[in-house]
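Only one protein chain is missing from this complex, and each of the others stays in its spot.
Which chain is which? They are A, B, C, D and E, in the order written, and residues in each are numbered from 1.
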């Protein structure tokens, strides 16, 4: 299923008809409850006959890398992704939503970085991304070390999500409206903005400024910038070609 | 005008009589409304006859680099800069204020990272600096991808500004008082603090700690540290020489 | 005393019987008032007869490095450290608490990054770590450049601390309960979580993800993961061996 | 064909029966003459109808990235790869061989970083890797800026290749013997050595040392280290299980 | 004079008529003997009345930064620079030539990293660039710590220069021929190659590969690539427009 998840986002990234993506969870109860503990207890790599720790490690590194790559495909997707969460959102729910661009949730969402309670440090992305997504390291370490629940309101207060709405339906609708709003804008501007903000996270200011010069030296040669300028001057609503 | 902006801050940085700087916008209406769309529609580089995309790109890279350098001169200025904003503060207003050390604003300020609405990814500094200035990446991407307005209160809640006051006049006065307060302190201590905090943004903790050792190995040899210590012991108000 | 502080945390890091640490200040009045100004005025390195600035600098670099290393031992301690602060918490109090994993405080705590007022840029860690611990750079520069006090509530609002409680006694009790909670969990999971979150602060996302693969390729071979999984399935409370 | 190249090396990396790889060119005349100019002149992305430079750029970035990933699969292959080159070795030949671990060549090999002569900066890896593979930057820039030929002897003198032999047949035989020699050693030791040397290229010394601690903390738990030690003590030839 | 040096290279970088640059020294005796010791003994910053070490340091940092920027302008010049050296080439001669792309010299050249002998660590660029320009760190530290002379032949053997010729006249002629050769090639290809090789020096392989994708996504849209391809197919000599 997670390999499929990765492939879907590779496709969304390449498909020029797609301009923004909303990710939500099926059903009323949960965004996702994370790892299926029953199934993990029978995982073939973890439970393999291989007894040599050095050899077993190679298989495990490969498996974690593949899992990280599948979830990370959402971050690499060149279109903005909005995660609309509700209900139970544990473990992998955090790994996944950390790779979204914008996180909003229903007021009943119950989050937890649950991994410590099943005996492991979160390894699909939460520990790499969460401290770069919210501002309070003390809070990040609190929730990651204790595996305690935190509410939608707490998530909003620390900046993990940027909006909270009543119920799943309303939350998803807001996400779709937000996506529709973004989809009407220049895809050259939108996708460039995502790329450059992601670049900033992992590079120095000087490096991102230089990368930005290069990026816009071609992006500004497209039809969108003059078309948008013209629309502003003429107070018309522009339309932009696919990208 | 922006080249002039850069030169002014180079001069403020070099002038030993200056100990802190307040930047505000003239007039009641706006800090700045950003790019002049009319003028941009006639920009010589963007609208040049050059048809070869590779050659056109070189001119555009150079132009963006020059613009970034002018605005970035405020960040490189060795004295603390306080941006006191009010009214309309769009596009370039965000690029500029991101290079200030402290941001405060009037309660009527209306901010927006407006660039997406004119068909481009912000390229003068907002996308490189904003995610390192506030804690919530979800919020940063929301405002950058939608180009929506945000209020003074919202800016305070996410930490983009650290104070909100009633009206421009009061805001500027608070900024001046803050600058006066800083100006009374040891310029060796103040300028070192700015330098080391900026260093921390783009370097690992280990690197900043090492750079700090070197910095203070000479800063502490100046007259300010013993003078300040003595003032504390004698409960007197110290004065510090220019730097 | 600070050398002793460092050695204590090296020992806590190595002692497998220790699973979590609480740091609080003795007495009712202060967590710590920071540098003893009287004693600093007689510091042998600062006040040495050495008149050659280049030679004096070498001694000072060494002294700052040693001090940084002692305080930094708390960050390197492989067990989570909870700083429970109260009363006066100035200067070195901030350097120290920045190396803790979780910061909580009593509602009467009075914080200040005081160094500018004694004529120096903070050099034991505050300027390197504080901007990576809280989300608002404008606030960080405000408190570092002005040396002004800030309250427990302000510290909570910007995310410097993640909990505020009434009085020292209650605060310390909460910290101990939190530590006890963490101590019951798998030490493999807990110590891995601390390590990976600290790694994320100073590395790119890609680098931390790769380091995580390697880390869990051996951590998951331990007894804790299957034991924890089994406990969840059997709804029992697991116990974990020392690490 | 290049997508196939990438898939082959992914398979070689995963197949535990493979312990070392030799890459050579078919036929007597060339390792590879690089880009097929005739075919490039009809490349669908380059020659597409898309006239919008911003939109065209997206397709080209994707195409270059895919090409880089295919060739880069050889570097990511966890088994050592020996490139045995002969005859004409232009353009892509350099991109490819830069991703090998060991480069040897026949004395008749004629190399060139040919891209400048077909109007582009090399973009499949040569410019990113060559300056990290040989010691003389002056030489690297000479051959990359002039696109001039260089001989096997010159390649040896600057360290681009580490051995030169008479003729293709002899060169390939030496490569196979070298691979066979490596294949008899502990795969845990061999693959760890490749991983850590590659890590060193792109990380600071401190970072690689830390990664090394973690790597060997599990690698040394395998059967190979005690088996190898025992073989040395008993002066026997060890055999090592697959990895 | 050095400020002038910087301005000249800024102009050469911007002037589209310039496609390659040769730097040589006037007169028969020296490329440059480096710092004028007599003049340094009267340097206003070094010998200023300022007695406060912290304040004096600020002036010195600014002066070194300005000097570094002037010399570094040659590295930032977007056209390839060939340094053709002869005779005495001490101290600053090394700082300067380290910022060139290609270094060649006359067989009578006498080099030395002379700074240690006048009581300082080289601060205009030699210590930052030399270890990244030649392959043997042991040799680099030998010549930098002892300040001993080294010959043209030794410079060639370690890769500091890539060619040695008889006498200044011949050396300069070779440099001019090399520049002329480069000047006939596509300036889009040539300047891109310089940019990407310089990028590789200070970034990870992954980062340079990504930057390369972006660079060529616009460079390949220019007229040079199809023109060069066509020339190869038609076996004609292409000409390329200015850049």
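Operating definition for what follows: a contact is a pair of C-beta atoms (placed from the backbone, for glycine too) under 8 Å apart; a residue touches a chain by one contact, two chains touch by 3 or more.
On a predicted model such as this, the values are computed, not experimentally measured, just so you know.
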Contact partner of the left-out chain, one of E:9, E:31, E:111 or E:139
E:139
Which of C:64, C:133 or C:218 contacts the chain that the document leaves out
C:218
Options E:13, E:32, E:68 or E:97, residue touching the unrepresented chain
E:68
Missing-partner contacts on subunit B, residue numbers
203, 207, 211, 214-215, 217-218, 221
Going by the touch rule given at the top, which residues of subunit E touch the chain that is not shown?
37-38, 40-41, 46, 53, 56-58, 60-61, 64-65, 68, 72, 115-123, 125, 127-129, 131-132, 134-142, 144-147, 158-159, 201-203
Tell me where the left-out chain touches subunit D, residue by residue.
80, 101-104, 132-136, 158-163, 178, 181-182, 185-186, 188-190, 192-197, 200-201, 204-206, 208-210, 212-221, 224-230, 232-233, 238, 240
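Criterion: only the chains that are shown with their structure count from here on.
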Where are there more C-beta contacts: B-E or D-E?
D-E
Counting in whole Å, what is the centre-to-centre distance of subunit A and subunit C, each centre being its mean C-alpha position?
30
Multi-chain contacts in subunit A: which residues touch at least two other chains?
53, 57-58, 132, 134-136, 158-159, 188, 201, 203, 214-215, 217-221, 224
